[in-house]
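Certain chains of the assembly are absent from this excerpt, and the rest are unmoved.
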Amino acid sequence: MEFTAKQISELLNGTVEGDENVIVNSFSKIEEGKPGSLSFLANPKYTNYIYETEASVVLVNNTFVSSKEIKSTLIRVEDSYKSIAQLLEIYNSMTEKPSGIEKQAFVHKKAKTGKNVYVGAFAYIGKGAVIGNNVQIYPGAYIGNDVQIGENSVIYPGVKIYYKTQIGKDCTIHAGSVIGADGFGFAPNTDGAFLKIAQIGNVIIEDNVELGALVTIDRATMGSTIIRKGVKLDNHNHVAHNVEIGQNTVIAAQSGIAGTAKIGENCMFGGQVGISPHVKIANGTKLSAQSGIANSVKKEDSILMGAPAYDIRQYHKSYIHFKNLDKIVKRLDELEKKLNNEV
Amino acid sequence: MEFTAKQISELLNGTVEGDENVIVNSFSKIEEGKPGSLSFLANPKYTNYIYETEASVVLVNNTFVSSKEIKSTLIRVEDSYKSIAQLLEIYNSMTEKPSGIEKQAFVHKKAKTGKNVYVGAFAYIGKGAVIGNNVQIYPGAYIGNDVQIGENSVIYPGVKIYYKTQIGKDCTIHAGSVIGADGFGFAPNTDGAFLKIAQIGNVIIEDNVELGALVTIDRATMGSTIIRKGVKLDNHNHVAHNVEIGQNTVIAAQSGIAGTAKIGENCMFGGQVGISPHVKIANGTKLSAQSGIANSVKKEDSILMGAPAYDIRQYHKSYIHFKNLDKIVKRLDELEKKLNNEV
């Protein structure tokens, strides 16, 4: 697949500066740009690379002003990051997609599959499951009884989805994730042992959700654990029973949300964050990586850090003093000495 | 499945207050109670909801005293939480359980399977494995050579159990967990590379253990990694080689226990806890979420927090001061100024 700068520019509604006939056939990062590749400049931190890059074509924002000569052909667009995302998507959509039901798949006779569905070998689709049009289910995935999966969703290899889970349209679930396993519910017995609380609820995942690899979302004890539309969870996230995550919230890898917590909309959490059971997190909350939330966050758009977490600027101030505690205590020693000598 | 309040009350050995003929066919949480559902009140925090709930029937403790009128029929029992657990279990046990050996399963001719066993499609049972009566092995699970699994245990989809692992009776292992992978053992070479130490031990899991989804328990270098009876580990837990976890200990999600650590009985750990190699943790130790244990905990029933963890009340005191460090240092500045001016 080869394109000229002119062709790409037309696709993106951009304008060319330089040789419009130069040909590219791959993508590269601007700091690693090679001849024949297309790159982009979005983050101003990387501006210096544009004067050195070997990339044949570079996408830049309309507002970009060069301060030196540039070897590459430029394509000016309104938002270079979105334009590169658009091109990557086009490139990606040109790779061959699997289709059909492979011979070694297991599809229960009482399951329903839509049009143009892919079911890979060793995938298992249980009784009463309903699989929408254009859904792709990769090899070794397990779709339990009565699970519903909406149109265009992609279930990667080895994903395990327990019975009665509902998944919306245009969702992506990466390999090895487990949806609908039992919530962690036990009642203590008098002898120190624990009695299991049966988990009879389910999991509901709305449209346009993406889950990374090896994510777990537990079924509710009663009712539903709910992931609202547009949520993005990175690898190794843990979502406990009866949690609800509001729409368009994004959570980085290895974070954990304990039972019955309610996470607002448009939140952004860093990696390895921990949320205590039963808390509510206001819309737009941002949590720094490794933060721990012990109590509800009531003010919207808070930016928090620490364990337990509080205002990130305050945290940074405290942490600078923490690093200096040895000096601070020596100052205190000094003062005490002075005062005691005086007295 | 429909029941009257009277029928449920008889089952639980309770007493009815209100309409004993009202019919329920589902469960609900008290704050989300709907007509036709049965709910319960166990945690006093939720008491206010009982005056507003739409649930047709609510289980309450014998000791419950109402302060306002309640629309729902009440069933009084000794322990409403245990009663609801009992009902959920009954409800759960009425859902169809899979049975038989599905055609696409692989069962080695030298493996032994007990009576009334379920082996799902694409499950693999290796040479010399011994599977007890009533065991359920879901699709895509892997049972290595010479693995033993005791009666009534449930192995969910995609669980991977390496050779020679021993699993007791009445255990539950959720999807994607990996039991018996090599411990992380390497010896440094003089050239900076690492030499693998072969891990020739195994894993022993005693009776009535529940492991969540995507848990790892590594095999011992020599000897056994041991999970004692009644232990409950939540999703994404990591248990390294040669660890021992004492009976009825409960650990929340994403915690990690490093090599050769010995965890006592009846401990409770929050999520994302880390335990250093070789330490011993006394019986009854409670660890707050995200704690880190660097040294052995010798006193039983300690409640610890922080990294490294220490007494939780002391930690909370220190943390309040930490949050105020900026003010504290300003007070110190002030004092120094005063003293220096004086002098």
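All chains are identified by letter, namely A and B, in their written order; residue positions are counted from 1 within each chain.
Criterion: a contact is a pair of C-beta atoms (placed from the backbone, for glycine too) under 8 Å apart; a residue touches a chain by one contact, two chains touch by 3 or more.
This is a predicted model, so every value here is computed, not measured.
> Given 2 chains in view, how many copies does the entire assembly contain?
The entire assembly in this structure file is built from 3 identical chains.
Basically, only the chains that are shown with their structure count from here on.
> So, what's the distance in Å between the C-alpha centres of chain B and chain A?
Between these chains, centre-to-centre, one finds 26 Å.
> How about chain B: which of its residues touch chain A in the complex?
So the residues of chain B touching chain A come out as 27-29, 32, 81-82, 84-85, 88-89, 91-92, 96, 102, 104, 120-122, 138-140, 156-158, 172, 174-176, 208, 210, 212-214, 230, 232, 234-236, 247-248, 250, 252-254, 265-266, 271-272, 289-290, 319, 322-326, 328-329, 332, 335-336, 339, 343.
> Which stretch or stretches of chain A touch chain B in the complex?
Those in contact with chain B are residues 104, 106, 122, 124, 140, 142, 144-145, 158, 160, 162, 176, 178, 181-182, 184, 186-187, 192-200, 214, 216, 218, 221-223, 236, 238, 240, 242, 254, 256, 258, 272, 274, 276, 290, 292, 307-308, 310, 314, 317-318, 321-322, 328, 331-332, 335, 338-339.
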